[in-house]
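In this view, the complex is presented without one of its protein chains, the others remaining in place.
As written, the chains take the letters A, B and C, and residue 1 is the first residue of each chain.
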Amino acid sequence: MISSLQELADQFSKLIPQDAPLPETPAAAGASCAHGGVASQASTNPVQMVDYAIKGWHLDVRARPDQVVAAAALLDENGFATDAVTGVDWIAEGEMEVVYDYFHPANSWRVVVRARVPRSKPEIPTISQVYPGANWHERETHEFFGIVFLGHPNLTPLLLPEDADYHPLRKDFKA
Amino acid sequence: MSALSLLSSGEREHETFILNVGPQHPATHGVLRLKLTMDGEYITRAEPVCGYIHRMHEKMGENRTWAQFLPNTGRIDYLAAMAYGHAYVAAVERAAGIVVPARAEYIRVITSELNRISSHLVWFGAFLLDLGGFTPLLYAFDDREKILDLLEALTGSRLTYCYYRFGGVCNDVDDDFIRGTREFVAGMRPRMKMYRELVTDNIILRKRLIGIGHISAEMCRKYGATGPVIRGSGVAYDVRKNEPYSVYRDFDFDVPVFPEGDCMARYLVRMEEMVQSLRIVEQALDKLPGGPALTAGVPRVLKPAVGDYCFAVEAARGRFLVRIVSDGKEIPYRVRLRTPSFSNLSLFEEASQGMMLPDALALLGSLDLVIPDIDR
Amino acid sequence: MLDDVLSLARANSLWPLTFGLACCAIEMMAAGASRFDISRFGAEVFRPSPRQADVMIVAGTINKKMAPAVKTLYDQMLEPKWVIAMGNCAISGGPFVYPGQYAVIEGVDKLFPVDVFIPGCPPRPEALIEGILKLEEKLTGKRRWPEVIPQ
Partner (left out) sequence: MSIIEPFRLLLFLVGIMAFIGLNAAYLVWVERKGAARFQRRPGPTEVGYAGLLQPIADGIKLLSKQLHVPPGADGVLFRVAPLLVMIPAMIGLAVVPFSETLVARNTNVGLLMIFAFGSINVMAIMLSGWSSRNKYAIISAARIVSQDVAYEIPMLLVVITMLMVTGTMNLNEIVQQQAGWFWHWNLFRLDVNPLMPLTFFIFFVCMLAETNRAPFDMAEAESELVAGAFTEYAGMGFGVFFIAEYANIILGCAFATILFLGGWQSPFGVWSGVFWFLLKMYALVFTVIWVRWTFPRTQFYNLLNLSWKLLIPVSLFTLILTAVVMKVLKT
């Protein structure tokens, strides 16, 4: 159990070493200062403390897709609860971002973990075995963005009709 | 596997049947559908099927300007629309760096808490209706109408409020509202006592709720269940205390917590929350500062700074989180609405294992679901 | 003569289907509650089974996933039956219609015939009562109360 967010940030730094650069496409590198949110605005450090009053969370973690399960397990050990899983379609950069929100039931801590997957092959491992509550969020993200959560037990549409084969929240979606 | 066990599993399969509860069913409060695999009256598997009232709120956010999305916030959770408007407005204010006057924050707290009481009153009535008691519903609606009168005079609508604006609220409160609210608070306290005597102490109700539908604190954490559900499981998690927003720091109120984790605990949490909301409203009226209720000079077409921003509030059903992504244009790039009912319902499948049908419906009622809040 | 008696009886005993879709359903409940009390017109007998209901109050948005279920409910209701479209969503899709929308049915009259439309988002309970009175008027040809014309 951690006693402060700094401790958690240190553990995350160990989990996601800074020297391993994130796989960034040239398009993303060019557009990141325009779109990428706080993490890409500043340094390359994937683990950053953020001002809660400005952003609404404390710790921002940029992970590779294969690190999100380990990140979820670390947060689970430290008593965090799953808040939401969602996607953002960065069509200009050819990428999709999967955003994991966490809150702590006993403290005021908020952690955001984000990972980017290429738009052409949007696949990311599921965290539903760590947090069963992420199951539905991932189903929803799958149906709205077409992001495939590898290993998910039941990746069927949740809110759209059972036979829906469209992904409405993609930016290039036309009804 | 022996032939015998194959046979018995096959027979067991044969004995269960699938019961479709909903989309039109009196107990699902709307258009939720439950696919229950039943063994007699016992539920072996309960699979909620949602989406029957999916209304594209998140996609609509990407199709209209920041201000044009405001009416949508009133229609996600129509019972506690104020808190939803609050979260969205505050998230945009955070992104655009708009400062809200103190008077507006106080008015937001007063209206949100009144709305919370009215939402809990509807839950109270509908929950008792699930349990087969019809009369409390009408008593609760009686009290609710008084709140609606107050809010209607202030906001112009009875249910789907669109009252908050970027930088404040659209109408300042007048003396009539303040006097009416004080009268309501004074009149509501004896009614709470009456509800306790009439309903809470009823032996049949207690038999139906105590020890039924147990949800552990760990399960709440794993599923992200919040609001009265997690507080009924012994965790004092309340966004108003854990991540204090608006002016909630200024008020003296308690977070009711009951450790049992059964339907009765969740019932008592909500009943107690109404009392606490009355306390907050009273204090806010006492402390209500002067000044404007809307910041002047907020542009009609807003272009918040680039980046993503969150704002979480304690809605009547739990933690409501708005995550907005702005690309510096007049239209949001993405609006993500994390609704409490969605997470609260997702634990139903695990929690209802092996329960009997009436108990499972009591559990469902105690989660206090608003279906458009799940489907969005 | 017999027709008159029948339609008079039917008009005075409109049992609605317990069928709430969205926001308007709360106002429908409010119309049944003490302040507005549609039981005055004998219409408070909300029947959860479509077989026993006479009038379907479509109170809310119908999306493409829900449309087959609503259609089934309408088919399961027995003649004579009526439909009240309550609220803008049931009339036209209401605030949820925009070019390129993918989920909402733009009006319940796309699915089956509607007798009375009640505008509003959501309509007030008084409006629902007026809608029921309009339906009675449609059945009997007579209006129960003189219409109030706003000054």
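Annotations
One rule holds for everything that comes next: a contact is a pair of C-beta atoms (placed from the backbone, for glycine too) under 8 Å apart; a residue touches a chain by one contact, two chains touch by 3 or more.
Not measured: the values here are computed from a predicted model.
Counting contacts over the entire complex, the absent chain touches B, C. Only one of B:L129, B:L151 or B:V169 touches the chain withheld from this view, namely B:L129. Which of B:E41, B:E183, B:D201 or B:E218 touches the hidden chain is settled by the complete complex: it is B:E41. From the options B:R189, B:K207, B:K287 or B:K329, the residue with contact to the chain not on display is B:K207. Residue positions on chain B in contact with the hidden chain: 17, 19-20, 25-27, 40-41, 128-135, 138-139, 142, 202, 204-205, 207-208, 356-359, 361, in rising order. Interface with the hidden chain, as seen from chain C, comprises residues 5-6, 8-10, 12-13, 33-35, 37, 39-42, 44-45, 47-49, 51-52, 54, 78-80, 144.
Note that in this section only the chains that are shown with their structure count from here on.
More contacting C-beta pairs link the chains of A-B than the other of the two pairs A-B and B-C. Remark: chain A and chain C have CA centroids separated by 45 Å (rounded to whole angstrom). As a whole-number value, the distance joining the C-alpha centres of chain A and chain B reads 26 Å. Averaging Cα coordinates per chain places chain B and chain C 27 Å apart. Shared interface positions of chain B, defined as residues touching 2 or more other chains, are 51, 54, 56, 59.
Chain contacts: chain C has residues 65, 100-103 touching two or more partner chains. Interface residues of chain C facing chain A in the complex, by the touch rule stated above, are 64-65, 100-103. Residues of chain A touching chain C in their complex: 160-161, 166, 168, 173-175. Across the complex, chain B meets chain A through its residues 50-51, 54, 56, 58-59, 62, 91, 94, 217, 220-225, 230, 235, 237, 242-243, 306-312, 319, 321, 323, 325, 327-328, 333-334, 336, 338, 342-343, 346-347, 350, 375-376.
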